[in-house]
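Reviewing the structure listed below.
In this view, the complex is presented without one of its protein chains, the others remaining in place.
Labels run A, B and C following the written order; every chain starts at residue 1.
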Amino acid sequence: MFIVKYIKDVWGAIASLATGMKRTLYYFTHHKEIITQEYPDNRDSLVMAERFKGEVVMPHDEKNEHRCTGCTACELACPNGTIKVITKFDISPEGKKKKAIDKLVYHLELCTMCNLCVEACPSDAIKMAQTFEHSVYDRKQLTKILNHPGSKIMEGVE
Amino acid sequence: MTNEELKIKITELLPAASFEEGGEWLTISIEPGDWLSLAQQLRKDEALFFDYLFCLTCVDWKTHLSMVYHLSSTQYRHTIVVKAKLDRNKPEIETVSQIWRTAEFHEREVYEMFGVNFRNHPDLRLLILPDGWEGKNPLRKDFEDPVNMIRL
Amino acid sequence: MWSLSHIANEIHTWLSNTFNPTWTQIIEMVLAGVAVIGLFAALGLVLVLMERRVAAWIQIRLGPNRVGPFGLLQSMADTLKLIVKEGLTPDGADKVMFNVAPFIAMIVAMLLMAPIAFAKDFQLWDLNIGVLFVTAISSIMVISILMAGWSSNNKYSLMGAMRSGAQIVSYELSAGLSIMTIVVLTGSLQVSDIIHSQANGWWIFKGHVPVWIAFITFIIAVTAETNRAPFDLAEAESELTAGFHTEYSGMKFALFFLAEYINVFIVCAIGATLFLGGWMPLHFGSGNAFNHAMDYIPSSIWFFGKTFLLIFLIMWFRWTFPRLRIDQLLNLEWKYLLPISMVNLLVTTAMAILGWHF
Partner (left out) sequence: MYRQTEIIKEAVPGSNGETGEFTINVGPQHPATHGVLHLVITLSGETIKKVEPHLGYIHRSIEKMCESLTYRQFIYVTSRMDYLSSHINNHACALCVEKGMQIEVPPRARVIRVLMDELTRIASHELWWGAMAMDLGAFTPFFHAFRERESINDIMEETCGARLTMNYMVPGGVMQDIHPNFQKRVKEFIRLYKRKIDEYDELVTGNIIFQNRMKGVGVLTPEDAVSYGCSGPVTRGSGVSSDIRKLYPYEIYDKLEFDEVLETGGDSFARYLVRIREMQQSIRIIEQLIDQIPEGDFQAKTKAVLKLPKGEFYTRVETARGELGVYIVSEGGTTPYRIKFRSPGFSNLSVLDHIARGSKIGDLVAMMGTLDLVIPDIDR
């Protein structure tokens, strides 16, 4: 009958709306379900995943030595021209010329964190750091030189 | 149908067609003039029933352009590739947008990216490039954009 | 006692003793105006913050909590921002209409304050057609929306305004009819009479099913009339970007924004007055300890408590439901709400004549 169907429609509609309202009321009253992270305040307790790809860094040991041989594998692997290896020739104590890096220029503003350079590196000289707060006021600051001033290649890395 | 059966069937439809070997699917090379009639038969023929044009593109071979159509049938699940060689200076081919509606957008894309003129296309305008685009077609091999293209 | 009516009387007595009657009248009018504007500002700030908090908790977020303690000053900061912002008038706009529209929205909202009883014997103007006054004035609201939409010279605005026009004109009917049920039961249009008729129990308890239906219809209709989700088709940001106030910015936008919240407050106040007994405390039976305990709560708290409960209900709707489509919106009114409320009014009339309520 028309009237019965009409009333059923109205009742069904109200019931379906009430179900949704019950669910939102649940969340309104249960504040432990809140998932907001108050980001700049929780910086101290923030744990980044150890594999997080934030920027490329070159680890140096306490003697200010790195593992980079200047082979330009990372430069070739990079799809965006982010890395530029500038090499020089060191004269070793025996008088032999040896290729070494002068500067490893890294353009953070071009980097897409694809990890291909780290994969390509034969001597594990570079790795990804977990930093992510990269914003600066001047774009020039994003161009970084990865090897520290005065650093040398580690003994035994070929 | 297997590739062999398709080959026999298509040779019946279009004796001038030649076949390329080595691909995953049966690849047919045709002249641009034969395309519309072949397309209609491929779509209409009960045993072939190629109703799904899943890829339409063009390749710039520096000497010529070649249109590539990937066709499949939702009923029989067989797939073929049709290629048509176009003149690079004046590329023209008949549209298939009334047979497969998806071709309308894809042909507009090929039109602006490669400059292929689709005859009888209902709405052959620029789709992606801004209006009033003058200059070469971006996906051709001799396209140069000194401002926006970064060479590594 | 520190009730609102007591304070008002104190002020009146002091003024009467100090000035002559004409000056008393004028000063009292000015004071009332200042109080209304003050209430406006306070309500705007509170309701915006409340809306954001309700939304946040429903959406498993925290909501504003940085500006001031518990984010209480957040809406202050927003207001400051809106005041400082440049109020643009588009080039092709009808400048006079464009600039007048938000003020009309505001004036309408202010006028609606007049017959509302905020506490026991605390009312600006207890006119004998109070409820009719509210329904009549609230329909002027649509004119400001239409002016805003038309004068903006923006098609989104125009569509929003037209939608809003169709919507408000339709939903006036069922809002009016559901108000009529209470008027029929009370036998008076005066707000104070309606409240006093609920001294022995609110209409929502006394009136049985017809009043419940009228209450639901009323809530739906006023949600639509104030352009709140799920009936916010005039704004509908995913369809019309911002509807009729797309082109507004700065303080003119803020006035529209404020007017929306004030309207929500007013319709909820009307709803609380009609169905939930206004400032009447909750009473069961007569003369027992519970009723006495309830009487100790000041009447203004009762009024605002009920009003904010209804406001929460409307906010709860907004953050739960998707938006209707324009034809469904009109279908809902003309095919469901209007017939239901008409039949309901008939039933209520029969009930009132036969005295089937207590």
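Simple rule for what comes next: a residue touches a chain if its C-beta (ideal position, glycine included) is under 8 Å from a C-beta of that chain, and two chains touch if they have at least 3 such contacts.
Owing to the predicted nature of the structure, the values given are computational and were not obtained by experimental measurement.
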{"item": "Residue in contact with the excluded chain [from C:P21, C:P69 or C:P322]", "value": "C:P322"}
{"item": "Footprint left on chain B by the chain that the document does not show", "value": "22-25, 27, 51-55, 57, 59-60, 68, 70, 74, 77, 100-102, 104-106, 109, 126-132, 138-139, 143, 149, 151-152"}
{"item": "Interface with the unshown chain - residue positions in chain C", "value": "55, 58-61, 92, 155-156, 159, 229-230, 232-233, 236-241, 319-328"}
{"item": "Residues belonging to chain A that touch the chain removed from view", "value": "12-13, 16-17, 19-20, 22-24, 27, 35, 49, 51-53, 77-79, 112-116, 119, 128"}
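Here is the rule we go by: only the chains that are shown with their structure count from here on.
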{"item": "Top chain pair, ranked by how many C-beta pairs fall in contact", "value": "A-C"}
{"item": "Most distant chain from chain C by Cα centroid", "value": "B"}
{"item": "Chain centre separation (chain A, chain C; CA means) in Å", "value": "51"}
{"item": "Complex contacts: residues of chain C adjacent to chain A", "value": "54, 57-62, 316-317, 319-321, 336, 340"}
{"item": "Complex contact set, residues of chain A against chain C", "value": "10, 17, 20-21, 23-25, 27-28, 31, 33-36, 38"}
